[in-house]
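Below you will find the structure I want to go over with you.
Of the protein chains in this complex, one is absent; all others appear in place.
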Amino acid sequence: MKFNSAFLRWSAPLVMGAALMTGNAHAQSDSTECIAPAKPGGGYDLTCRLAANGLQETGLIDKPMMVTYMPGGIGAVAYNHVNGVRNDDPNLIVAASTGAAVNLALGKFGQYDASEVRWLGALGVDYGAIVVKADAPWQSLGDLMEDLKKRPNQIVFGAGGTVGSQDWMKAALTAKAAGISPRKLRYVAFEGGGESLAALLGKHIEVFTGDLSELRPHLESGKVRVLAALSEERVGEPYADIPTAAEQGYDVEWPIWRGYYMGPDVSDKAYNTWETRLEKLADNEQFAKMREARGLFPMARFGDDFDSYVKKQVAQFKQLAKEVGLTQ
Amino acid sequence: MRLAADRVLGIALIGLAAFAAFKATQFQVTFSYEPVGPKAFPILLSVVLTALSLVLIFRPGEDGEWPDKFVALKLAAVLLVLLGYALLFTRLGYLVTTFLAVLSLARLFEASWPKALLAAVLMALGSYYLFTLGLGISLPGGQWLPDFN
Partner (left out) sequence: MFDFLIHGFDVALTPLNLGLAFLGALLGTLFGALPGIGPINGIAILMPLAYTLGLPAESALILLAGVYTGAEYGGRMSSILLNVPGDAGAVMTTLDGHPLAKKGLAGPALGLSAVSSFVGATIAIIGLTLFAPMLAEVAVMFGPAEFFALMVFAFSSMAVMMGKDPIKTGIGAVLGVMIAMIGVDSGTGVMRYTFGMAELYDGIDFVVMIIGLFAISEILLMLEHANRSDASDEIPPVGRVMVSLKEVLSCKWAMIRSGIIGFIVGVLPGTGASVAGAVTYTTEKRISDKDNTFGTGNMRGLAAPEAGNNASAAGSFVPMLTLGIPGSGTTAVLLGALMLYNITPGPMLFTERPEVAGGLIASLYIGNIVLLALNLPLAGLFAKVLTIPRWVLVPAIAILAFVGVYQLHSDLMAIYLMLVIGIFGYLLRKLGFSLAPVILGYVLGGLMEDNLRRALSISGGDMGILWQSGISIGLWIAAVLLLVLPWLLPKLLPRKSLASA
């Protein structure tokens, strides 16, 4: 009896709670979400926020986009999650970059490969850069390459990632362009670009293979010299004075695109809606300013064009990994 | 030798050290730039751990006070509640699972039914609004009403 009366007394708030819950489940279904496969503050966070702030400010979505963090396995956890759990969620996009393509090529995403998701599009791109300290003996990429050929094992390279990461790839490609096996380098792996840059400023390493956008504060201070931008052609201010590697006769390019993918079983309708949204966003002038503020350069590849771009890139990386002996 | 808790621990730790060292020898390095490599530290640690564990086996400390059967069952129950909370967290959504978890935990900590129910309702709703509206944290809404979408 006692239990019964207690039950009656508390059933009202319970019903209320249940009602609230259904309301909530309903509300969540039509709001958009971006998964950043990392902890807050990194490049993936930035990629998600670029879409979230851009789409909202240009009125392409009505409600703020939610940004969810799903760190783990350099993106593998999120990749598996989207493949396994939310494979057909029409409101979900996931941030990705060149780094994800490298990991896919190296088989670090477990059972899945690049064809398991629907690649949606890229909103911006950053480029690799070869950086030395301002008082270093090398005035141009040519100087560094000549020296590197003479004593490949003496010049200390450093960057923010381990062997096989996209940061390392830049160093490996540079060595390859000089005709040296990447295995012969002297290379130090740090945690992220910031630590490597500090090590360069403190003269603990001699060459830093970083990204253009993170160098911006240091261009003005005059403490570092950027020997080459790893872009197809020269990029705009404030990087306009930096020659590309190709101009200096070395075939090294390293674009770091920032884009998104969706689950494998998302309907064509949802996929096309997103494609149009991103295309419109990329054409928006207000958005161009936001992209620039994040240190990114324009890149507009969407839908099938982007899908084939990523798959081609992954295939290239697979080839490269074989050449340097990372995989069999 | 007396069977002391510390001895059991020591033996378990030596097992762990052996396992860790064995796994370390299996690490496949395709190529690396550094002279130390990924194996050295784990193997060194396994050796240190083994040495310390041997001291523990030969000179065990006093046995602590271990829970009796009744308390052990209750501990297992608490762990089961927490495990259930985790298993159902995204499936049933934050509000339902939190309600159930608070209710069972409060009961396990000897609250009466009315008190436990009150705590469960208030804490589930209160924390939900604190986190979502107050702090802007997103919580799982549950996947149990797919037809509504």
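A and B label the chains in the order they appear, each numbered from 1.
Keep this in mind: a contact is a pair of C-beta atoms (placed from the backbone, for glycine too) under 8 Å apart; a residue touches a chain by one contact, two chains touch by 3 or more.
The shown structure was predicted, so the numbers you read here are calculated from the model rather than taken from an experiment.
Shown as candidates are A:Gly99, A:Gly164, A:Pro182 or A:Gly303; the residue that touches the absent chain is A:Gly164. Remark: the residues of chain B touching the chain excluded from display are 5-6, 9, 13, 20, 23-24, 27-29, 32-38, 41-42, 45, 48-49, 52-53, 55-56, 59, 61, 64, 66-67, 70-71, 74-75, 78-79, 82-83, 85-87, 89-90, 98, 101-102, 105-111, 115-116, 119-120, 123, 127, 131, 135-140.
Residues 35, 39-42, 45-46, 49, 52-53, 56, 64, 67-74, 76-77, 80-81, 108-110, 153, 156, 162-165, 186-192, 194-195, 197-199, 201-205, 216-218, 220-221, 223, 292-295 are the ones on chain A that touch the missing chain.
Here, only the chains that are shown with their structure count from here on.
Residues 30-34, 93, 95-96, 99, 113-114, 117-118, 121, 124-125, 138, 141-142, 144-145, 148-149 of chain B touch chain A in their complex.
Across the complex, chain B is touched by residues 3, 6, 9-10, 13-14, 17, 20-22, 24-29, 66, 68, 163, 183, 185-188, 325-327 of chain A.
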